[in-house]
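Chains shown are a subset, placed as in the full complex.
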């Protein structure tokens, strides 16, 4: 019965389905990620530590990808979507829809975290929602640079961090290198986020994702932290939004220049044959996800990037 | 010889076998989970920390599922069993049997933890078994809200936590999304419990499972902690029992509405053909667990949910 009710809600537009998946994937990412910061902050390190926050964003990424990957390819990051467009593996037409869905998911997840930790935040701050000071809580939602960090240092930090992310993601999805085993890509992308947090987190909180940073920042602006969230760190807010895109492009360029383009060609005729054989195998194997993998064999594809109409 | 003796104990009732598996699975979950709290509490954080407790429940879940999954589908959580009934993937008739087995497993595991840590608890408390105070030990068995948490805040906390669990579990088991690799579902569900503990644990101890909370609470009531275990936190005990069920249903609804129902239909004829082919493959592959996976291909199934007689 419930099944039938649910089926009435089915949406036939492929792009809409994909946007829902991107929305929900980022929502899960931020729910777990910012949730872990809220837990560590409001419990004053008694119920977690810096490593918990790294694990929170890493596993948040993992489960965000499990939620979305079969539907939208699980970019979950505007900088990733943009890079895939530049690489010709995603459609420019879909880009704005994906980005908006990602931002909306991050915004609503930040609201959910604020709801779940409302009592804790009120108790910890005494009701004063501040961006800096001993009981600052704006850091639950978005990133702020360390006091010592110059603007230029922050730009370098975000470029290197996002480039490292893209190198890892492209390597994990490159079928001619050592791709992640089918079904474990979400875990390994999560591990990449973990190691970035462990090795590149102390300067400015490893945003490496415009949606992860800007959506929750917007929420904290509206919800009572005020315009200090945009003014803090000499107007830090735009660095995680725009510089991460530069970093992502740089990382993709590096991976392609140093590894990707040098893979020896398989001759086209043979490749076609192979695809036919593969398709057959896949049908026999019955594991749908493997399918996406092979479909893109011919164009150096990141794993299971599907799109409404890749131009 | 021992083999033959054991075989005499074989039980032919499918439901009874499944209930034994649910019992033993929850027993293992709580043995490791509550055991890790006992270790951290009685050693006063010298032999573990908050993260150990998160890992204890996460790996407890993992091994509880390994113990039960091939037999009963490893719900290990009344809120999960209930949700599967509502989704039409589990039989209402079996529900009470599963729930009782889960509660019994949790109760006996709590007793085992108390037995294993008897000397430690006596040494730590000086023999005073209390629910609050510096040497409180009731928290070994069941969850209690933080001082700052309002009842309404606790309800929201348990709804969000259990909803997040169900979203992750349904995504991991959705064969048309990115399902967990066969044989690794228990690890990934454990990872979901880990991240919930890391990001949603400080408010009220992430019960997210009525059996996990109520079985041990009942044990602590009987074993000497007294009726304070039910009165503490303004009568907190019912929140993890009933509110988690609401959260589980909400999470399932969200996953289905945002992801599940929108998967494009495979046409029925083709699907049947495919099933035949799959079955063939599975026989060739010889990995029994894969079988469950595919059997349910047609109905959006959570992984390997089997039941005595799904109505």
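Each chain gets a letter, A and B, in the order it is written, and its residues are counted from 1.
Basically, a contact is a pair of C-beta atoms (placed from the backbone, for glycine too) under 8 Å apart; a residue touches a chain by one contact, two chains touch by 3 or more.
Bear in mind that the values here come from a model prediction, so they are computed numbers and not experimental data.
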*asked:* If 2 of the identical subunits are displayed, how many subunits does the entire complex have according to this structure file?
replied: 4
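In the analysis below, only the chains that are shown with their structure count from here on.
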*Rotation angle, chain A onto chain B: superpose the C-alpha atoms of these two copies and give the value as a multiple of 5 degrees.*
90
*Calculate how many whole Å lie between the centre of chain A and the centre of chain B, each centre taken as the average of the chain's C-alpha atoms.*
28
*chain A touches which residues of chain B in the complex?*
49-51, 54, 86-88, 146, 148-150, 153, 156-157, 160, 164, 167-168, 171-172, 174-181, 184, 188, 191-192, 194-196, 198-203, 254-263, 274, 277-278, 280-281, 294, 297
*Taking the complex as given, what residues does chain A use to touch chain B?*
1-3, 6-7, 9-11, 17, 20-21, 23-24, 28, 31-33, 35-36, 38-39, 42-43, 46-49, 51-52, 55-56, 59-60, 62-63, 65-71, 74, 112, 115-120, 122-123, 181-187, 283-289, 304
